[in-house]
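The complex appears here minus one protein chain, its other protein chains still in place.
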Amino acid sequence: MLTVENLTMTFGGLRAVDSLSFEARDGNITAVIGPNGAGKTTVFNCITGFYRPTRGSITLGSHALHRMAGHRIASIARVARTFQNIRLFAGMTVLENLLVAQHNALMASTGFGILAVLGLSRYPKAEAAAIEKARHWLDAIDLTSRADDPAGALPYGAQRRLEIARAMCIDPVLLCLDEPAAGLNPRESEELNQLLLKIREGGCSLLLIEHDMGVVMRISDHIVVLDHGKKIADGTPADIRADPAVIAAYLGEGDEDEEPVEEAVSAG
Amino acid sequence: MNRGPLRDAFVSAIVALGLFVPIVGLVAGNSERGLVLTFHPVATGIVVGLVFFGRLLTLAWRGRTRAEARKSNRAFAEALTRAGKYITPALIVVAVALPLTGSRYYVDLGTLVLTYIMLGWGLNIVVGLAGLLDLGYVAFYAVGAYSFAILATTFGLGFWTCLPLAGILAAFAGVLLGFPVLRLRGDYLAIVTLAFGEIIRIVLTNWVSLTNGPNGITGIPRPTLFGLAFSMDGGPGTFAGFFNVEPTVIQRIIFLYYVILVMALITNWVALRLRRLPLGRAWEALREDEVACRALGINVRNTKLTAFATGAMFGGFAGAFFATRQAFISPESFTFIESATVLAIVVLGGLGSQLGVALAAIVMVGGLESLRDFLSFLGDQMNSPVFAGIAGELPLFRMLIFGLALVIMMVLRPRGLVSGRTPTVALTKRKEISAELVAQGRG
Partner (left out) sequence: MAYALQQLINGVTLGMIYGLIAVGYTMVYGIIGMINFAHGDIFMVGSFLTLIALLGLAALGITAVPLALALALIFAAAIAALYGWTIERVAYRPLRGSFRLAPLISAIGMSITLQNFVQVSQGARVKPIEQIIPGGIQLMDQNGFTVQLSWMQIAIVVVTLVVLGIFTWLVTRTPLGRTMRACEQDLKMAALLGIDTDRTIALTFVIGAALAAVAGFMFLLYYGVIDFYIGFIAGIKAFTAAVLGGIGSLPGAVLGGLLIGLIEVFWSAYFSVEYKDVAAFSILIVALIFLPSGILGRAEVEKV
């Protein structure tokens, strides 16, 4: 279970996140939503070690994430993430992207590199196993036919799926997704939902930032709403849908002749 | 011919006048009375004329339509790729068979080219694979050369004993350089590596008690073939004595050639193997996107340091070879120009490509040497008084042409000779990735 306690992040004079506390339970899909600039990506960056929080703590099981280096959060605490602006290794093939994710496991089998260079290590077997795992994920995201194409040449939707698959190749217990549905059409969003549900079935918890309410409402078990760095709501999708503070934050206080907000939100 | 290009060339000539009348035309010559200003209309006229006609030519050549240009470019690239399969074996055959020509000149040239190829392959690991911009590679070359020279002259150790030590010391220097630059972005990294190279050179020049300063170190021993020395006396324990042949100088030269050939080939083999291993893949991923690497659990710091250390190690090996080939080294051989030349070889080769680096080294170093010979040949031919002044200066034109050649090569082929990356692993078939998609690194 991921526990965020009194997380505060200040940049100079700007308080991006203010005393945020919430929990993401094991096996749950937890969504973090809020208007733009609410501090969602900042929270992610704190959780995954790209920022060091000004105050507060982030714990996952026995790991104190707020004190760990970024790459150790991924390799030891097993927290994976994707990025708002896709960060694939564009000049490498789809398969190579998935193999890079398995770097630590593969490095362990090379005997400090020297043995592997001389061909005297367990590396070939480890590489074969890694390729099998990659193939499993390629099938899951339906990109097996494009395994040897450069990642940069894939269409946008495929790139997003690849980034998720690559993150899964580190065998995480928690996958953090930063706006995975951005730029996807409705059919692709639905495929994304299926993929995320499958990932949850596999035993990995999910934490996602998302604006697409279709995705959020349909698959989240638990939603946390941020506005201006503070938590303004925390509960199930049904709770959030009806919460007036959330509605106010997203849509502002409206006047009488506007369409009743509940209808607009429940349609999403 | 329509007016456009003519007018353009005319404008270029006017600009050239502005540029060259002051520096070429008006020369501040040294004399006993101090500086005297002399006017050189002929030289100015020649240079301006060259600019005029050169511009006309480039405009005419570029005048072909875009489509024609793209078609011929693609045809060239395809031809190169198809030939690529045959070029590598052909080069290896030529390299192995070269000494059979018996020509000392060609063997010497080959040794020089191979040294630069090895340096290029070493730097390629840092710049080409890991995307770390190193402008001070000569530092590791120097550390390797000087460690061997000092160990050999102080403790009487031989080449083969010192070779691994030179590599280790150079690798250590690589890590030393790597630590401060871990957090630095591209151009900050560039200046620090350049500063490092200069620091090494200045220390070598001034720490006289250790390095003998500007006078350099002499009497560096030559490598032996399983204990057989290549000395000229032909006695027992020498190569000539053992094989019962007349001792000649060329035997040692050829032996040295094969030593560097083997060293270069080992460098290549190690680099290729590393590329296929997780370490090499991590280097390339680092070049593509460092942030994503961190998010995948890769220890970016160690990966960078390993890249520096490995590249430096090969530079050190090459340095030790350089020292033994010359039997004498001095700080003058380890200037920034060397770093720049090796970097130019790596960039011209096409980042990450082993074959490209080899071709680029052959073209650049071979070209430079041929130019030197061509110019001295020209100088001998020029007896007329008009050219008398220039004849003495022809060797100086060599570096001038080198500089221009660098500019021209980059403008013509910014991505290098072999542009395109071959993946190291594939599910079905390995397809080459076009250069546009491959990152050059921000480190």
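In order of appearance the chains are A and B, and numbering begins at 1 in each one.
Going forward, contacts are C-beta pairs under 8 Å (C-beta built on N, C-alpha and C of every residue); 3 or more make two chains touch, one makes a residue touch a chain.
It should be emphasised that the depicted structure is a prediction, and the values quoted were computed from it without experimental measurement.
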Full-complex touch with the removed chain, picking from B:344, B:361 or B:425, is B:344
Cross-chain touch to the chain not pictured, restricted to B:92, B:191 or B:363, is B:191
Filtering B:101, B:206, B:370 or B:428 for touch with the omitted chain leaves B:206
Contact residues on subunit B toward the hidden chain run 15, 18-19, 22-24, 26-30, 34-37, 43, 127, 133, 180-181, 183-188, 190-192, 194-196, 198-199, 202-203, 205-206, 291, 336-337, 340, 343-344, 347-348, 351, 393, 396-397, 399-400, 402-407, 409-411, 414-415, 440
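What we mean here is this: only the chains that are shown with their structure count from here on.
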So, in the complex, the side of subunit A touching subunit B is made of residues 48-50, 70-72, 74-75, 80-81, 83, 87-93, 95-96, 99-104, 106-107, 110, 113, 116-117, 123, 127, 131, 135, 138, 144, 147-150, 152-153, 166-167, 170
Seen from subunit B, its contact residues with subunit A in the complex are 270, 273-274, 277-279, 281-282, 284-285, 288-289, 291-300, 421, 423-431, 433-434, 437-439
